[in-house]
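Only one protein chain is missing from this complex, and each of the others stays in its spot.
Moving on, here comes chain A:
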């Protein structure tokens, strides 16, 4: 199983100090966080994509390319890549290039984005969100698999005799996840292609995740990619960990109470009860995370959100130390013991990565 972190890339005032990092600091801190993830033995770093303040990651492959050059083993991914408003041709080119530079350590997650104005800013219509996701991905899928593409669709100018360069590394395209909170069409899309399905799992109670993953697994088998249990599932999660539970709660509460998106609403206690957010000791994080398996089955990737809501860099790095030392090693072992034979341990890795792993 793969463990990692995903970032939204928000520039948020630290509510305990009133200090707001500059964009420059936030970008550099993001790199420091990714490097730390590799140092402590995590497998994946994924960045969001946003095109409006207060977010910095508008250019994910620039960021990931830089991180690729400074890491050896970390898999670089996205959370999510906007399949609705990016030109699929540009996604094909950018991520194929990244794949070469990172020697195959790349996969990506498709998402529709939920910021209304981004659609018109990029010349699209939010009401066409699902059709855009379907058509654009159909093109991206083709561009990475066919050397010469003829294409006509509804949303983009036609392509005749087009070759997307560079071709994917060794002819193997990056593995793709499709992320969604509650759109069955997207679970269906992931199942159709035999791609991975990633449930955001943060802002919604677990019932949504359970339902979507169940649907994806059934349809994955329906399309003949394997048994429902063999489908490739990833989950988000959100944790704040300290040696003892009370310290974790005390320290995280002001960040929670003022967090963008869910702050100024329910109490920390209610939110941890109703969503997968876990604030506590390493043992509590371990138990809660293992319990996700009860409703999604054996899954292949767990990403944690650890760096949002204005948490200072120092705190985030300490979080990663604890995750790397005390949480993830236990989770790896426990999940491995529970996983039946025949269920993939991870999402498919690029052959170049598998080769490197075998050489070590």
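To be clear about the criterion, contacts are C-beta pairs under 8 Å (C-beta built on N, C-alpha and C of every residue); 3 or more make two chains touch, one makes a residue touch a chain; residues count from 1.
Just so we're on the same page, contacts and distances are computed from a predicted model.
Q: UniProt names the one chain left off this complex as which of "FMN reductase", "LrgB family protein", "Sarcosine oxidase subunit delta" or "Multiple sugar transport system permease protein"?
A: In UniProt, the chain that is not shown appears as "FMN reductase".
Q: Pick from A:105, A:167, A:219 or A:242: which residue touches the chain that isn't shown?
A: Touching the chain that is not displayed is residue A:219.
Q: Could you tell which one of A:46, A:102, A:134 or A:353 touches the chain left off the display?
A: Selected residue, touching the omitted chain: A:134.
Q: In the whole complex, not just what's shown, which of A:185, A:229, A:251 or A:318 touches the removed chain?
A: Reading the full complex, the residue touching the unseen chain is A:185.
Q: Provide the residue numbers of chain A that touch the chain removed from this figure.
A: 130-131, 134-135, 138, 153-154, 184-185, 188-189, 191-192, 203-205, 208, 211, 215, 219, 223, 261-266, 270-271, 274-275
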